[in-house]
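The complex appears here minus one protein chain, its other protein chains still in place.
Moving on, here comes subunit A:
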Amino acid sequence: MKYLMFVCTDTEPETDESRIPDVERWVTENDAAGRRLAGNQLTPPSSATTVRVRGGELLLTDGPFAETKEVIVGFDILECADLDEAIEVARAHPMAWVGRLELRPFAGA
């Protein structure tokens, strides 16, 4: 199954930095195992542009579509056997410790 993993900040991070896993290692391991198909960090939401078309007219807004304290700062596309495997992959990502991750399965994949 394919999962899109949203990487998000959180207002209550783990404070014990010695326990937080290393992101380079996470990427290397999961790329090598074929569990990470793609992924990247994103620039801050201040650089976002929201696009809509209404009545045929293009409407552009400066900023993200939802203003929240927690912001999406990256994403990864995972290929895993099931949710349990995806959870194991996610829990080893540093942002599970200092932020939060959302696992969303692809529809019909």
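Brief remarks follow.
Quick note on the criterion: a residue touches a chain if its C-beta (ideal position, glycine included) is under 8 Å from a C-beta of that chain, and two chains touch if they have at least 3 such contacts; residues count from 1.
We take it that contacts and distances are computed from a predicted model.
Its record in UniProt calls the unshown chain "RNA polymerase ECF family sigma subunit", which is the match among "ABC transporter substrate-binding protein", "RNA polymerase ECF family sigma subunit", "Imidazole glycerol phosphate synthase subunit HisH" or "LrgB family protein".
Although one chain is not drawn, its touching partners on subunit A can still be listed: residues 1, 3, 80-84, 86-87, 103, 105, 107.
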